[in-house]
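Removed from the display is one protein chain of the complex; every other protein chain stays in position.
Labels for the chains are A, B, C and D, by order of writing; each one numbers its residues from 1.
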Amino acid sequence: MSGNPVMKIRNLEVGYYSENGFNIIIHDLNLDVNEGRILGVAGESGSGKSTLAQAIYRSLKYPGEIRSGEIIFRGKDLLKMETQELRKMRAIDISFVPQAAMNALNPVKKILYQFYDVLIAHGKDPEENMERIRESVRMVRLDESILYNFPHELSGGMKQRTVIAMSLLLSPKLVILDEPTTGLDVLVEHDILKDIREIQRKTNITMIFITHDLSILYEMSDDIAMLYAGEIVEKGSHSQFLKNPMHPYTYLLTKSIPRIGVKRENIVKLKGNPTNYDPSNRGCQFITRCPYSESFCSESHPDLIESDEDDHLYRCMNFPAWRKKATI
Amino acid sequence: MKIPVRYIINKIFLFIVVLFGAITLNFVLPRLIPGNPAETIYQDVVKASGGAVNPVYLKQLEAEYGLSHAPLYVQYLTYLSDLFHGNLGVSITYYPVPVSTILAQALPWTLFLVITSISISFFIGNRMGRYGGINRNTWKDLTVDIFSMFMASFPAFVMAFIILDIFAVNGKLFPLGGAYSSSINAGFTIPFIISVIYHAFLPVLTIVLTSLGGWTLGMRNNIIPNLNSDFINYSENLGMKSYQIKSIAYRNAILPNLTGFSMSIGLSMSGVIIEESIFSYPGVGMYMITAIDNLDYPLMQGIFLMVIIAVLVGNFIVDLLYGFLDPRIRQESG
Amino acid sequence: MSQILRTESISKEFMVRKGLVTGNTIKALNDVNIYLEEREILALVGASGSGKSTLARILVFLYRPTSGKIFFQDQDVTKYKGRKLKKYRSDVQMVFQDPYASLDPYHTVDWHIRRPLILSHYKGNVEERIDELLEMVRLNPPSYYREKFPHQISGGQRQRVYLARALALEPKVLIADEPVSMLDVSLRIEVLDLLSSIREKLGVSIIYITHDLNTVSVISDRIYVLHDGKVVESGRTQDVIANPSDSYTRALIEAAPDPYKRL
Amino acid sequence: MNIKDNKKIVVAISAAVIMILSSMMVLAAPAMSQNSSGGIFANPQTASNSNNTSLYLSPGPTPAFTDNFNPFNIWSTPAGIMGFIYEPLFQINTYNGTVIPWLATSYNFSHGGRNLTVYLRHNVTFSNGEQFNASSVVFTFQTEKKDYDEWGTVKNITAINNYEVEFNFTQPQTQYLFYIGSTVIIPKNVWEGKSNPANIQVTDPIGTGPYMIQSFSPQKIVLVKNPHYWQPGEPKIDHVVYVDYTSNSALSLALAEGKVEWASVFEPNVTQLFTANDPAHNHYWYPPGQPVTLLLNNLIYPLNISYFRQAISLAINRTAIMNIGEYGYERPANAANILEQQMSYLNASNAQMANELAQYNPQKALQILEAHGFTLKSGSLYGPNGQKVPTLNLMSVAGYSDWDTDITLIASELSQIGISVTTTTPTNSVLSGDVTDGNYTMALYVDTGIGPNPWYDYSGIQGPVVPIGQNAYINPERWNASAQFEKYFNNFPSAITNSTQEADINGMASIMLQQMPIIPVVYSADWYEYVNTTIGGWPNAAHPYWIPMPWYPGPSEVVLLHLYVKSNAPSNSGLTNTDYDLIAAVIVVAIAAVAAVGWVRSKKMKQKE
Partner (left out) sequence: MGSINHVSGLEKIVGIIRKTKSTLGILFQNGKSATGFIILVSISIFAIAGLFFAPYNPDAYMFRRSLPPNSVNILGTTGYGQDVFSQLFAGAAPTLFIGFSVGILGTLISVFVGVLSGFASKRVNDLINSIVNIFLVVPGVLLIMLFGTYFLGLKENLGYVPTILILIITGWAFGARTFRSVTLSVSKRDYILSSVLIGESKVSIIFRQIIKAIMPVIVSNFFFTAMYGVMGLTFVEYLGVGNLSQVNWGTMLYWAINDEAYLTGQWWWILPPSLMISALMFSFILLNFGLDEIANPSLRIYNKKNRKAKNVTDTQN
């Protein structure tokens, strides 16, 4: 089941400057992205998922800063690259579909010329690559006529599709999708997600899919990394997550999702609020919300443990003990 | 290309409303000013002729100058109908020259100064703001900021005097005043054009310097959010070159600055009116001061009206341009 | 059970003004007839643009309907103004979608709950009542939350503060416009549960407006599906979800995300 | 079609249109107002040919010249130019009464001053070739009498023959010679049959004067000499160029550089800025003119008391006002309200009193007041009735900065004798309106008439006492002049001999000094600067042959005809206009070059990246 990792993240530490000093958002993060699969990164507010997306793409801006770590992509550390080198990689090797796609397009330029700009930026002649543009637009199931429109003349879904087409224009190897459907209508969202999945199957692009909406994440992803308070608390495949969750957070969160046909009484209520990474907490970051915590949970910080299952990691010192208390 | 018809209609309507308001204001304001110009002149005449003037002459003067004792609403209607017929009346100070003749002489020079200086300061200011914004929080930005803040905070007319002193009085590089050299005759000839540009240099320089700051700071503050905007981030994420990114941010930041452009026409007009008296430029500024000194209602109103119309038309043109430049507005024609 | 709130052929047109002279009208609602029974949780479901939020706003008279009538407790309230409108609004309260926008950032939690009490001339002990309301929305201890400003508490807590504010007027009907769509997954069920318990404890009727059929199935008794300003389907929640008769409803059900499903 | 380019074109076109429109407007403006034939593309004519001599003059700051040379509005801008085009019968020096026969050769009063016969000059033609003779003169005066109700006491104007005109007065009127003699004569053929002639805009003036309009623009008027001028060998200067300067300082600077050779401008630092620049050639002469007076409302207590007014006069430090407010240019005035040049009219006792009352002497002022029961208690003056003297208001005109300084000085000086004074500075028209209406207490003002002898000076201060609230165009101080004063005043015009005239003047002066209805403060200075690098013959303090200001239509012609081109004129050391044009061309080209280079560089930079 495991593929060879196209990207390896090692000991990544990211945070933001604020009035109170440097706030760590992502703490000591290690992650492999397997080729040809969709890696879903899930997390609630404060988990650092968007920061992670930007850090991976090195698009994090001040006051955000990557403190330390390595991001190895095809044998090279992205964090050590010069900006020009990095720029040349973008859209060609790694691409990005942003979170607020509504505003991701330049409002004063027609779509076609925005495609042109991408080509020009990478030294390609726009006129010669016209067919390529058309193709990528067709790929996201848009009519070619949108090329001659301004962004504001398109609906939200069309804009999002345009952005996806633009990000995939130069056939990148890895695409990072940061909440690509947030804010869209349910039906549109559903369609776009289906299309993304379709494109991925066809082209076998590796994707990192980031969202706060757990149901969607589960629907889309082959592999899942669950973030909580800036740390990966569990990483595994889709089925491993559903069938054999090894971290209480994963388990409880999955159970808290309202679903058609599930009675309210059967939906788990997770106490407390999602939190940011708290450096003063020397124990488990989830301890404040964990119903299964033991006294040792607060004494030391749990490491990411490899389970006996293939490529399934978790960060809990109380596993499998807690599972006995939980009724699956 | 689509034409934003509704936008234009909207703007025309606004133009008319504001124009009408300004016309009314124009009627009311000079009438607030106490004093009677005919009396002042009559008094001088009486004194000069040792009292040998018939008092009927005063009435005659009043009639000649179009001063009326009719009820205010009648005066207002007369005023409107005269205006409608393009009749701005006869100047009292320069009797019997029609106000329109004086305006035809003076207004073009003022407009020339205004348009030239606004265009230049808009261009340079935006470029400077772009430079500061792109290099924000560096010493380059700080230099640009402090320079423009200082320029914006220095009294404009003092600046004018200092520039005049440096370049014309002591430096003797530029002429002391006037619109063109007195040895050249007006006409569409190269020496004349060069002379006009040369004479306009110092006034334009002063207005540009003093109005630069606003543009620079405005542009800087516009471009910074734009540089952090989603579409810039996305452009960076697509690996665009820095000049592409700068130009995208600039294009987007310049649109809101363009609305400031229309407002600055009025402001520049104010500046120009003051600069004109300092640089002896033959625009409406000096006429305005003379008109007020002599209670020359017709001239005052004529200048006021023409300046307002010029500003309004300027606004209108900028608004239209904005409509064409911003696709979000242009779209509304659909 | 009797009908507490009822609409009769509500339509709403918006003038989208594009110039001073011209404009387009957009029909946001077209001949909508719904009713709400006492102690009922009613779901209004639809995608964006279906008119569900417009309907909610019409029901609290943030908009006036273009035509049609609204009956509250069998009284025609459509033309209410001034005092009567105020009274009506204290009976029909609304909860907004975005908890980050519905509380005034410059005032404390205490203020937010105190104001409706003062405005409705609350007879009892205001301080106690505030504590009581905060406890009712499960913000314990109340004294901890009272002096907090909105930015000092989380989204779920804000939404609960807002509920307390709405409940301070002791409304008979609560209109909740997507109250959980902006919340984190782990907090959603908490708020839904709270709504449900409010209905049970206080006997408040609730109109729950959402695009998310998952939550609808969890909480509501009855459902109206809106599409392009029209009611396309209605009935008991289980029935509709189990046997959708309209294609639009089916699409909505199909699009409702399910973690156990794969795309 | 490339849509992107399309938009750029729109921007470019609109920018270009705006620029072109504005430049067209600029270019069209002078063309529109230029009356010389030819449109915008007309061949430019060189106004100042280097072979010819030109006199550059500026009558004072004005926004621009207007293209109207109507002889009925002789004072309208550009001031003074009318005197070069139109001429009067006599040139009369208002300083000292000297009369030069001009278009007339002589005059004669008869019937005890009831008849004036004027003998006209032969062989004078108007610039359109029309002969100057009695018909033009009669036409001129009759038009004025008919249309403007002037010449109230003139009964008839008749031509005795072609070169003799007789004026009939209803009463003896020797002083009308000044008004009649100063009136410019217009050609009958040109003006005949025109109703309301003052309302006509005259762009092509026809007169008998030494110069004619060659070209007009709002910034510059060029006059060329009239080849058929009646005075042989005159004028000696080929061109007179009126140059427009819009402000005092601009004109001052132009003067300092010799770009203007004759001007009348107030310069606060004339020695430093003007004469120091070229002491050999830059000169000024500020002869004293009409007195600036402290106008007192004679109907208001305590200003209705004559000794109180005298005390005020004594309390004013005229030297301080001269030095601080008037930059040392305006000399203290005598108390008799008579021009400095006309002081010889006064007898010894009057002259002494006029000087004494104008001397700063606050002690004496207090003595006078205390002698009449006024008391000074803790800095405030109390009247004989024991009540505090009311606070008085003193006005001057906003923007007349020297006067504004003067009134603060006067206020502080009066406070030394216990009179508290507030100051306000309304606009000119408001002030004159208020003065006319009597709606004031004190004001700094010029209240005297202009004329060749003191009778004119007094003409402004006498007359009926008009109650406050009604218009008084003369006697605005509302002085109830004694019957004796009126008698002297009315007797003067019928007096033929000098001795009777002097007796009348001294009679009036004596009453004036006793009563001091108004208080002369300083003589206003008649600003006059000249540069004698190339042109000589200027009037100055050493040779004060005539009134020197270029804005004064009659006198300026007299001065102009005295001017001549110096034979060994040194070359102008300063930058000439041609130099400026050269610099201009260089600068414009340099700016264009820098811009072009910058543009090309930025293009290249972009391509490189």
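Operating definition for what follows: contacts are C-beta pairs under 8 Å (C-beta built on N, C-alpha and C of every residue); 3 or more make two chains touch, one makes a residue touch a chain.
Note that this is a predicted model, so its numbers are computed, not measured.
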| request: Write down which of B:Ala22, B:Ile124 or B:Ile317 is the residue touching the left-out chain. | output: B:Ala22
| task | Based on the whole complex, identify which of D:Thr405, D:Ser420, D:Ser482 or D:Gln514 touches the chain you can't see. | result | D:Thr405
| said: To test your reading of the contact rule: which positions on chain B touch the chain that is missing from view? | reply: 14, 17-18, 21-22, 25, 29-30, 32-35, 137, 145, 149-150, 152-155, 157-158, 161-162, 164-165, 169, 217, 221, 224-225, 228, 263, 266-267, 269-271, 273-274, 288-289, 292, 300, 303-304, 307-308, 311-312, 315
| remark: Even though one chain is not shown, chain C touches it at residues 60, 62, 86, 89-90, 93-94, 96-98, 101-108, 110-111, 114-116, 119-120, 127, 143, 146-147, 162, 165-166, 168-169
| Missing-chain contacts mapped onto chain D | 249, 252-253, 267-269, 272-273, 320, 324, 395, 398-399, 401, 404-405, 408-409, 422-427, 430, 434
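Throughout what follows, only the chains that are shown with their structure count from here on.
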| field | Comparison of B-D and A-B by number of C-beta pairs in contact, larger one | value | B-D
| note | argmin over chains of |mean CA - global mean CA| returns B
| remark: The positions of chain D in contact with two or more other chains are 3
| field | Interface hub residues of chain A, defined as touching at least two other chains | value | 110
| field | Parts of chain B lying in touch with chain A, wherever the complex brings them together | value | 228-231, 233-241, 244, 248, 251-252, 255, 325-328, 331
| For chain C, which residues count as touching chain A in their complex? | 47-49, 154-157, 184-190, 192-193, 196, 211-215, 217-219, 241, 251-263
| remark: Within the complex, chain B is touched by chain A residues 57, 59, 61, 87-92, 95-96, 98, 100, 102-110, 117-118, 120-122, 150, 152-153, 163, 166-167
